[in-house]
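One chain of protein is taken out of this complex; the other chains stay put.
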């Protein structure tokens, strides 16, 4: 079964130590849980197994013309100048930097399946299994798992490479996904293509 | 702003007192929380406000030919003979029975936005706001809120008309939805079209 | 490669001899080209090859509550009382009647891929190749071929089982599909699963 590893929203605006979220509760969780290091290890394993990597990033034109005014989530981004394409904030953190040949999926909403070329990518490459992790567990990880489930992809979440603004949020998100996906960790995952 | 009230998966296989789930933990939650009575009250308010009602139901042909073999969730349904279209199990509970003119949305997966005519219905009727509730909070309610959010619908969940197999599951699901939706209750909701 | 044969909009409102379209130009084309007989032959071949059949039908609730008021195409349907679910008009013509186990896909717009459970069906059954035919070539056949192409399904049109209100329309539709699909006929098609 052909696989892909989706690294979700691991961009500087959310995970850089000196970034707007990195200085706050999400950044603290990311550091406490060693998310960047664990994700780097998982990516290395996926590359070794020749499983393609897809970096998913959320981003808008600097004037936010693709961004809804109604969303609670994105009105914060707009207010604080987050997620501007072409700036460092939407680039993937250097510790887990993309390499030539990786997939780049830019999205304008929460789920990577909505309004993106993720599905054309999955279909063109005959992919049937999705490994995924990222921030936050309550937003993009949930969206990925749920949409992948409904489209009959096998899904595995690398739990120790996911974080939310609080540990309770993370645990709640994992709890509600129990019946939708399998869980593994960066240590124990076996990528196979 | 035109609205709709989506009543999610409130079908006998899940909420009937003598049904397969009704006898188990989900049924206990439904009864303890008075879900059927509260939902009936909310539906009455929506009807009084001329807000259309959409009943969402999960169902398959009796041989499950539209049902994936891979899903953890649906393999249970298949094993226990649940969700067969044309049987009582996929009919909405009589306490909150549909009336002529209500919308009927049948789905083959968890989210009512995937593989159904929900979006054609919303578009044909110029609907911009979705009120919703149902069972379970961790599955169909989550899916509805997230997909509606990404498609720029305003969403309001009637929290006291939702239930999950355990109170902890319900609370976890509500927790992770905080930034995606507004919450209200059957007592305080004001439907307006 | 798993296959399906989609029989598109071959319902009484469009192809019955005494129906609203059957009495007009489309009906004349259907009879002149022997569409019902050829489709019956193709269906028999598909059944013999154990290729599943999917009947696609366009239909609305009798008050047309799922039907857009803006569409040029569907305002005609609304005006003339066509495509009402639960009436003979939306039933498949008896000469090519469905059998138990066939798929039934009801749609509210032109393309069978939009707002229907076609994609859940294709995915649950691992289908990668779509054979199709029906009426009209300029509407549902075009929509099926184009949407299937973009989703990376192999597509084959049974050209002699398709018709449009005029022979020129049919030929124009076939012409513009040349680069999107392969063509075959009911005589020469080989279904294989």
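Read from first to last, the chains carry the letters A, B and C; within each, the first residue is number 1.
Assume a residue touches a chain if its C-beta (ideal position, glycine included) is under 8 Å from a C-beta of that chain, and two chains touch if they have at least 3 such contacts.
Note that the structure is a prediction, hence the values are computed from the model and not measured.
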item: Omitted-chain contact residue, chosen from A:73, A:121, A:154 or A:167; value: A:121
item: Missing-chain contacts mapped onto subunit C; value: 68, 70-73, 109-111, 114-115, 138-139, 142-143, 146-147, 149-152, 154, 168-169, 171-173, 175-176, 179-180
item: Interface with the undisplayed chain - residues on subunit B; value: 119-120, 123-124, 150-152
item: Touch list for subunit A against the chain that is not drawn; value: 52, 63, 65-69, 101, 103, 106-109, 114-121, 123-125
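The working rule: only the chains that are shown with their structure count from here on.
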item: Centroid distance [mean C-alpha coordinates] between subunit B and subunit A, Å; value: 28
item: Subunit B-subunit C separation of Cα centroids, rounded to whole Å; value: 32
item: Chain centre separation (subunit A, subunit C; CA means) in Å; value: 40
item: Junction residues of subunit B - those touching two or more other chains; value: 68, 109, 114-115
